[in-house]
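Every protein chain except one is present and positioned as in the full complex.
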Amino acid sequence: MSESDMLARVKERLRAVLRRSAQTSAVERLLISTAALGLAVLVGTVLILVSGRMTTCTTAAATYFGVGFCYDPVTVFDRLFLGALGDPMNPLFRPLHGEFAPPFRKGWSPFNAAMAVTLRETTVLVFTGLSVALAFRAGVFNIGTQGQLVAGALASALGLLVLAPIVPGGAVGAVLLVPAGLCIGAVAGGLYGAIPGVLKAYADANEVITTIMLNFVAAQFALYLVSNHFQRPGSQVVETVPLPDVGTIPSVVFDPRTNFSLLALAIAIGFGGVIYYLLQYTTMGYELRTSGLQPAGAEFGGVKTKRTIIASLTLSGALGGLGGAMYVMMILGNFQTGVPSYGFDGITVAILAGNNPLGVLFAAPLFGIIKSGSIVIDTATSMPPQLVDVLRGLIVLFVAMPEFFRLIGRRAIADEPSVPNGGDEDA
Amino acid sequence: MRELPSLGRKTLGGVVVLALVGGVLSGFVDKNALSSTLRLSVPIAFAALGGIFAEKSGVINIGLEGHLIISAFVGIYATNLTGNVWIGFAAGVLASTLFAVVFAIVCLEFRADQIIAGLAVWLVALGLAPFLSTVIYESVNAGSAGFDPITIPGLSEIPVLGALFDAKPPVYLMLLAVVGSWYVLNYTAFGRWVHASGENPQALDTAGVSVKRVRYASVLLSGVLAGIGGASLSLSLGEFSGNGQTMVDGRGFIAIVVYLLGNYNPIGTFLSTTLFAGLQTAQIQLQSGYLPSSLVQTIPYITVIIVLAGVGRTRTPDAAGDHYESGEE
Amino acid sequence: MDRRTFVRTLGVTSIAGLAGCTGGPTDNGGNTESTDGGAASVAVVYATGGLGDGSFNDQAQTGLERAKKELSIKTEHSQPSNTSEFSRFQSRYAQSTSPDYDLVCCIGSLQQDPLSDTAPEFPEQRFMLIDGKVDEPNVENYQFREEEGSFQVGHLAGLLTKSGLSTGAASTTDATSVGFIGGKENPLIKKFEAGFKAGVAHTDDAINVTSNYVGSFNDVTSGKEAALTQYSNGVDIIYHAAGNTGTGVFQAAQEAGRYAIGVDSDQSKTESKYADHILASMVKYVNIAMFNAIKGVVEDAFEGGTATTLGLKQEGVKTVYGKTLGSEIPAETKSKLESSKEKIVSGKISVPTDPSNV
């Protein structure tokens, strides 16, 4: 068999795979997300180079085509993605150059501090991502996960402070308090989510408006409660007294000072599975999805639409509240005002995941890496870290336009690719 | 004279009543309070007017916040560059319009989900403005010259309403834009096409008007208007601050709230804006009372929720959010 | 050259650079400079609000710049936008090996909690904390008695609203009324409010004090509106403790033709556009604390585990009269301030830290 024959066959096979995958939506979703990420990196590279010419510096970070740039895109992306994992790569591992040293850097442990940051952000983002995704699937545009998260965080912190003196210390206390804290967070978040639900079901109030407003209200109300009633004495910031150790989620494997617990991540992943099961295999999930896709059809099928709206927002709020409880019980160890925008990030996570609960489990780590990596960029390069926010926006933008990638994909499949020349293909 | 078109009278009534309540609370009897309300209204009102055009034509532009942010920054930057506030202002508007072009292409050519694309516009601007500020100024904050007030002699002496004649250019522009938008939407052919494009694009298409063109025009207009809002926000002060949610601080989202509350009518929307801004002014006054300031600050938000629950639903245009392809059956 | 002009020039140069392709690295050799083994490396994690706030962070930066010049150190800094990022920045710098930072400066009270976790995690790393206290052997703490400085400017405001003051660009009204505008409502900012109120009351109980919180350190627009509202209610002088938001207060003073008092740094210099309206500033010498800590490290005199509290006595806080208006303030007023300062230093006046105790 001649080489060109073989090449043609491989291409045909490849095209068939592409064609088939274009039909299966999950694979397509993955391809599009990957392509979106790639394109975002590409646009980001241009941005880095351009801004590297806009600013001034004494020494060039990189020189391309004989032009010096103040920022080096290779370094920036290396720091962003690998820095967030604690630099796992062995610099001597260069398979492209035929050097096969051990791939992981000596002394690198998957349980390092940077990894802990990535994973703990991931944990909270899984919850907020699930919260948003669930609501979206039910056709409810819940912009209020942030507020629900604040409500959950505040309630679990206050609840644990009340409960802590009652329960015994040690492992028994932790076994009692940790689930209690999570439950309180979920209930508080759920109740706070139920408010826009009731308003939408019974007063026809647009949930986009009410949830945005309730986000502001939650932040202000938390500020009021803590600063006027639960302020930690002597502290310069608005915060409650620290939770007792038995009220925080015990870390597993990771150093306790990294404020990350594998247990929490496991719980988050578990919830991803639970929500997936709920949506695909239960009557409640079926009714939620039906209302989300076609409210009139749901009504026809005997779905109690008002109840479903309230249920979905309550459930969504509960997931947001759980995220808040995790934030308090794992990351902070008390409640502080000025909660980071996990709720809004949850929207981007849900979008990237196509509102699929299992997809959330993949999208959350990406944004976890981005969040953690932006810190590394700030400390390890002179590049302003806001670039990472731009990248995040670009990823979302490109994910929003699957038609663009389909167009390119279709062209790649349909057209006889203009084969450059055979010689390029060898290693 | 015809009744105000496409305006839920009940909604308008509710908003008027509440605007009055807000007014009384903020002491509208006072020229300064009215001035303050008008100034606080500017970015919200412009973004909301932009949102009306886009959404009435069938394209939900949830990225208004992003347009405000980018134009706020570029306004300052270009003012520094050229030394002329008006050129800076124009550059800010242009930047926002460019964002709108991208948004329109993504939505209309690549059939992107409008909500997601709009969020993306916001996220990109939220990162890009402070990023550029840091690259250029080594700080997320930047300052420049700003607008000078224009005081109309005589008229500005009128008690209370004198506030309308003693303000910086953006306030006058806002009043013009509100009336202008109302006029365009209700009395011009373009306004009618925008309406048809959002309610029944096929009707417009079969009547021989390109739905795509109308939507492009509307989205660009939303970029222009929101851009005016953003550039006004920063250039009224001569300051851009880019930390956290930036100085725009959610005003673009409030804009969505007010135009929904105003039921897509520019006049109703303006009244809702002044309701919100009036409450903002009022809460500063109320802080001196017995309630803790953190609780007083929730008043504008809670009021909006109550108004919404009381007034009931806002009807979004039938085809809003849907992609339309000519020749589709 | 003040910072803003500097920044603007920088911007102009850079866009010129873009247009003419003359920007980018000035040394186009492309070689990374080899690290100078001798120089100490210092990393700074700024408070949220960022550089260019013309106040707290900028003040800290002047200390750093001085150290850079006089002690020829190498520096790195970051400007977190969110409180949850502090611990990551702290540990990131602590972990760093190239360079291995000799000192990590943590600016702002919000860094106290994260640092109490980070410091024990990296016992080898030396930290300095401003506006907070972490009891660890590797942390040097600097705290300020903001209430004492605020008391002074409160006293000043009280005296001037009573006696009246008229300068070229601004004047007081007949009413005796002063105001306070805070950023976020938290215990630190409440210390400023408490001291200010006490200072005003020390002048005369009858003087009316209005205080408002804007809810943000970044919302210039709202800061301006709040200040305008106060001025239109007859307030003569506003003291702000609101970071960037304070710029709005100065703008309002300019528009209303009244006075304002700056905070953290000498704002008649950092915000020189408004110098005609800035009576004085309650300067918090964060820069001195910064410089001293860095100097200590360079001279191998780092004193971990200590907490230095800088009040009026130590000249950690001080009333600095405005560069333009300072000369307009009557000598009698200044001498009254001197005497109240002495009473505070000697403990005859004790300044409250909570506004509800005034």
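Here the chain labels run A, B and C in written order, and each chain numbers its own residues starting at 1.
As a working rule, a residue touches a chain if its C-beta (ideal position, glycine included) is under 8 Å from a C-beta of that chain, and two chains touch if they have at least 3 such contacts.
Convention: contacts and distances are computed from a predicted model.
Novice: Not counting the visible chains, the remaining one has a UniProt entry; which protein name from "Lysine biosynthesis protein LysW", "ABC transporter ATP-binding protein", "Pyruvate synthase subunit beta" or "succinate dehydrogenase" does it give?
Specialist: The record names the chain that does not appear here as "ABC transporter ATP-binding protein".
Novice: Name every displayed chain that the left-out chain is in contact with.
Specialist: The chain that is not shown touches these displayed chains: A, B.
Novice: Tell me which residue among B:Thr82, B:Ser156 or B:Gln202 touches the hidden chain in the full complex.
Specialist: Missing-chain contact among the listed residues: B:Gln202.
Novice: Going by the contact rule already stated, which one of B:Trp193, B:Tyr216 or B:Tyr301 would touch the omitted chain in the full complex?
Specialist: Reading the full complex, the residue touching the unseen chain is B:Trp193.
Novice: What residue numbers in chain A mark contact with the hidden partner chain?
Specialist: Where chain A meets the chain not shown: residues 281-284, 286-287, 289-290, 293-294, 296-304.
Novice: Touching residues of chain B against the unshown chain: what are they?
Specialist: Listed in rising order, the touching residues are 6, 187-189, 192-193, 195-196, 199-200, 202-210, 326-327, 329.
As a convention for this text, only the chains that are shown with their structure count from here on.
Novice: Centre to centre, by mean C-alpha position, how many angstrom separate chain A and chain B?
Specialist: The mean C-alpha positions of chain A and chain B differ by 30 Å.
Novice: Among the residues of chain A, which ones contact at least 2 other chains?
Specialist: Chain A, residues with two or more chain partners: 54-55, 220, 223, 227.
Novice: I need the residues of chain B touching at least two other chains; which ones are they?
Specialist: If we look for residues of chain B contacting two or more partner chains, we find 130, 135-136, 140, 242, 294, 297.
Novice: With touch defined as at the start, can you tell me which chain B residues reach chain C in the complex?
Specialist: Interface residues on chain B, with respect to chain C: 30, 32-33, 35-36, 39-40, 77, 80-81, 130, 135-144, 149, 233, 236-239, 241-247, 249, 280-281, 284-285, 287-288, 293-294, 297.
Novice: Hey, which residues of chain B end up touching chain A in the complex?
Specialist: Its residues touching chain A are 106, 110-113, 115-117, 119-128, 130-132, 134-136, 140, 242, 250, 253-254, 256-257, 260-261, 292, 294-295, 297-298, 301-302, 304-305, 308-310, 312-314.
Novice: Where on chain A is chain B touching in the complex?
Specialist: Going through chain A, the ones touching chain B are 51, 54-55, 141, 143, 199, 203-206, 208-210, 212-214, 216-217, 220-221, 223-224, 227-228, 347-348, 351, 384, 386-394, 396-397, 399-404, 407.
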